[in-house]
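Yeah, one chain of the complex is gone here, protein chain that is, but the others are all in their spots.
What follows is subunit A.
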Amino acid sequence: MAAHLKKRVYEEFTKVVQQQEEITTKKLRLTKPSKSAALHIDLCKATSPADALQYLLQFARKPVEAESVEGVVRILLEHYYKENDPSVRLKIASLLGLLSKTAGFSPDCIMDDAINILQNEKSHQVLAQLLDTLLAIGTKLSENQAIQMRLVDVACKHLTDTSHGVRNKCLQLLGNLGSLEKSVTKDAEGLAIRDVQKIIGDYFSDQDPRVRTAAIKAMLQLHERGLKLHQTIYNQACKLLSDDYEQVRSAAVQLIWVVSQLYPESIVPIPSSNEEIRLVDDAFGKICHMVSDGSWVVRVQAAKLLGSMEQVSSHFLEQTLDKKLMSDLRRKRTAHERAKELYSSGEFSSGRKWGDDAPKEEVDTGAVNLIQSGACGAFVHGLEDEMYEVRIAAVEALCMLAQSSSSFAEKCLDFLVDMFNDEIEEVRLQSIHTMRKISNNITLREDQLDTILGVLEDSSRDIREALHELLCCANVSTKEGIHLALVELLKNLTKYPTDRDSIWKCLKFLGSRHPTLVLPLVPELLSTHPFFDTAEPDMDDPAYIAVLVLIFNAAKSCPTMPALFSDHTFRHYAYLRDSLSHLVPALRLSGRKLVSSAVSPNITPHEDPSHQFLQQSLERVYSLQHLDPQGTQELLEFTIRDLQRLGELQSELAGVADFSAAYLRCQLLLIKALQEKLWNVAAPLYLKQSDLASAAAKQIMEETYKMEFMYSGVENKQVVIIHHMRLQAKALQLIVTARTTRGVDLLFGMCEKFLQEVDFFQRCFIADLPHLQDSFVDKLLDLMPRLITSKPAEVVKILQTMLRQSTFLHLPLPEQIHKASATIIEPAGESDNPLRFTSGLVVALDVDATLEHVQDPQSTVKVQVLYPDGQAQMIHPKPADFRNPGPGRHRLITQVYLSHTAWTEPCQVEVRLLLAYNSNSRIPKSPWMEGGEISAQAETSIEGTIPFSKSVKVYIMPKPTRR
């Protein structure tokens, strides 16, 4: 009987499947509920476990909807009970886990079954997989206390399993679901209160290293979930530091770190002595010891964690830099100490003799600790490590510790300086950056400065520029130091002339930071003489400019300095103040005619008034929407002009002002286009005039793209307005085309496309529609049913009236908005010598540009080369060509290859930067889109580019090939 029934069930299912084949693909949704059925049939058909496994694998490839999950789960469970082959059971168990993660499905209904099958399962692998499934269920239902307790119970039961996999999963489960102490007391009805920490802690001494690792990880997981770990764990964890297996040690280091952060001030005894120390110090010593571990994974881990232990006593911290050198049992001074001594004794420049590193006093053999001295020399070892990963981690840790302790910063300086000589560039760069970060805390000694400056000759541009930045914020102690720095920088300038800007900038800060040290150097630097006039230096010499930048910046806060200048220096000042105003500050020069004081940057107008001005002028525009067109137009024009000017004056408001101005310009264009008197004129006569309207439409489109993609910080509310404006432009375009073209077919297509776009707009911004009351699109959507059915001509007519009636939408200003901009530093476009190359071959042109406020420049920024024949070439720079020197700033250093056929004489090509965009990137993802119907999206996506830098002209000359 049962068999008969089942057969019938199958027959029904089969029918469904047949139906599925008949139905056209469009109604796919209808067949979806039959998924479970199909699976059931497949599994029944399967003759061998391998077959079943294949079906399951196929099934797993397709997603399952939330509503059909339960059915599928039931079928899977049914098969699970019947299945003998563990591999199939394993797959089913893993599928259960996957399915229970489905959004919108509540897995509590399958939990009982899962626990049930767990009890009868024999295979360890399947058991582990089932526990994994339970973990998925448990994390999904993290609010339900009772379920959590139950799962923890299950996990505890299986902890004694002989397979490491099962124990692993149990511990993972405990770590993820183990209840927090507070709630246990409340909800623990019927279930014994389990001390999860103790249970997990017991497995720290499991015989399998994988289980030990899992136990430590579970403990860390508990900590992450907010459970306060007991201090008793500390001792257990310390024992694990000497484990045989690296993963255990690595996890144990983490655990020790966690405990040390939880109980930094607790006191722990030092074994084999009566002393006691703070726990954080003890932990620090232990982690330091791990820096010389046998496994580099552990070493990296330990070195990284050291950086975040800020509560450590300075006594311990400073030990990390002291290795306690000795030679033949006599105390020896490090090279660093010797250098310092030499420096302080005043014979810095003398060469070193053999044997000056000879060891001095005898060391007490009993007092020397070779191993258990904890923190001793940890960083010395870390910085000398074989693996650069460890070295980088150590440098980072040094940086973090030095930032919090200035005395430590002073001490670690020598070591950082040594790292400038590392064999791996990354490490060198990292240590330079680190040095810059801590430079506020330190003053460079002359000998240290000397070593640092040696790196200026490095052939890597990154290193040099990082060093310039370091010098910008370094404190130098003596005037000799300043002189040395200047000399080395000038050397650098002659060796690598491309560093010009960076060096000037560096000298600017160097000057303004050390005015008193520069003062005594001025006569020497300017080579002035008390009695004789000296020759006037060449004003275009970059080295001379560099010296002047240093002096002028120092003079800014040193009023006595200008007295030392000679006449031509003042002339040069006036010239440089104009040409390099960002490098040369305004000086108060007595008795001289100054550059108009109005522009003096000292008088910074208070921010509020200008911001208010911006607000007011915008509000004025928005309130004036019903005035006569003439007045509106004028007001818009004035406001745009005001905003532009405001943007120029107030750099912090430039983004907002430009953004608003662009919007108003769009509006102005739209109004102008609609005000054309010729709208009423018959179409044929109008033909000639249509230029203006269609040009306006095109321009609005461009502006909207700029608004959308060239500004960082644009939020969704602005995107809606921008899209709305674009929709209006498209409507305008449609109207214009309708009036100028004759064919209906073309128009028909355009209409349809337009309506699609309206539809798209509606779907994308459905949440924002209420804000668009009375707007163009609001009205449009009201009339949508009518538009769909009407003919193109009618649609155009409706659109036209609506466009005229539509109101002016208020553009809410975003919090932070910045316009993307780019400046091409190189090529400078000054050269009169053409780049000559043989036609057909390529010439490499170095391009160096700074980008401001560009998001994701790697994918958006392109270089365009325009040849005189109108041919344009787009170059995609490599991701590695972009550097990120600061927040919101990027630097592009790349090579562009030029090539052309032979020219008769040299001509200029234009190089500029473009910002590529894709109209889909900004659109918020609506739930509707997740359904997978991407096709609609792709149709409307528009890709384009916006030029965002001034173009630079490069003189080139492709020569004909000589044969």
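We take it that a residue touches a chain if its C-beta (ideal position, glycine included) is under 8 Å from a C-beta of that chain, and two chains touch if they have at least 3 such contacts; residues count from 1.
By our rule, contacts and distances are computed from a predicted model.
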{"item": "Per UniProt record, name of the chain withheld from view [\"Serine/threonine protein phosphatase 2A regulatory subunit\", \"Transcription factor bHLH150-like protein\", \"Integrator complex subunit 11\" or \"Presenilin\"]", "value": "\"Integrator complex subunit 11\""}
{"item": "Residue of A:203, A:509 or A:573 in touch with the missing chain, whole complex considered", "value": "A:203"}
{"item": "Residue of A:83, A:121, A:281 or A:385 in touch with the missing chain, whole complex considered", "value": "A:385"}
{"item": "Absent-chain contact - pick from A:423, A:567, A:830 or A:905", "value": "A:423"}
{"item": "Sites on subunit A contacted by the missing partner chain, in the whole complex", "value": "160, 202-203, 205-207, 212, 244, 292, 294, 323-329, 332, 334-336, 351-355, 365, 368-372, 377, 380, 383-388, 415, 418-419, 421-424, 451, 454, 457-460, 495"}
